[in-house]
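On to chain A.
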Amino acid sequence: MTLRQGFDPLILTATGLACRRGERVLAEGLEFTVPSGGILLLKGANGAGKTTLLMTLLGALRPASGRFAFEGVDTESAFIHFLGHRNAVKPHLTLAENLAFWASVNGGGGLSSPAALEAVGLGPVAGLDAGYLSAGQTRRLALARLLVTPRPVWLLDEPTAALDTQGEAMVAALIDAHLTAGGLAVAATHLPLPLRSARVGELRLDP
Partner candidate 1 sequence: MIDLGPHAVYIVWAYLGVAVAIAALIGFKLVESRRLSARLAALETAGADRSATHP
Partner candidate 2 sequence: MMSAFTAILLRDLKLALRTGGDWLTLALFFVMVGIVVPFAIGPDRELLSRLAPGIVWIAAFLSVLLGLDRLFRADHEDGTLLLLRLSDLPLAGVVLAKLIAHWLLTALPLLAATPLLAVMLSMDPPAFLRAVVSLLVGTPGLVALGTVGAAVTVTIRRGGLIAPVLILPLAIPLLIFGVGAITTGPGPDQSGTALLLLAAISLIAVAVTPFAAALAITSAED
């Protein structure tokens, strides 16, 4: 369950970044850099703007002020994986079909869909409709999507939501593998992730 492909070195820098959602400015004056192999953990109370910052980084929202840049990556083609609150899982498709859909939309190139399901511990139920899954299992399926297409940047919004301790360890291992391969990640979490990686930064957002 390792990602063998290495990514080119890249770096995410933000200077004086302020995020807004609609009419509301949520986080201001953010300064951070995340290098290849590094992860930035976003902390802060509900409504502090963690999700908004992630949405800004993935380009769905425009920053209210300041700037950020991903350097060292071909920004013409898609390079970001996003794991949001919503899992984008279709209950009427089987697990394998769900993954195959994302593999053909995003271009595949990573783990095969059975291997990815195996990696998140859903191997035995690959042929089942996703509607039968529990919340935690659905979360695992959403994580498997990140494995079928290698992309250097992972933006994770509460990746361990609905997962048990074992699931948390699995998420941490997947992130570690991603960082080892030279990727970078930004993750909003309430709970501490049992990461082994050394390059862990933390950013505290205040409402």
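The rule is simple: contacts are C-beta pairs under 8 Å (C-beta built on N, C-alpha and C of every residue); 3 or more make two chains touch, one makes a residue touch a chain; residues count from 1.
A quick word on the picks: all candidates are chains of the complex that A comes from, given by their letters.
All figures in this text were calculated on a predicted structure; none of them were measured in a lab.
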item: Complex partner of chain A (touching, any copy) among 1 or 2; value: 2
item: Candidate 2-facing residues of chain A, complex; value: 55, 58-62, 77-78, 80-82, 84-90, 92-93, 97, 101-102, 104-107
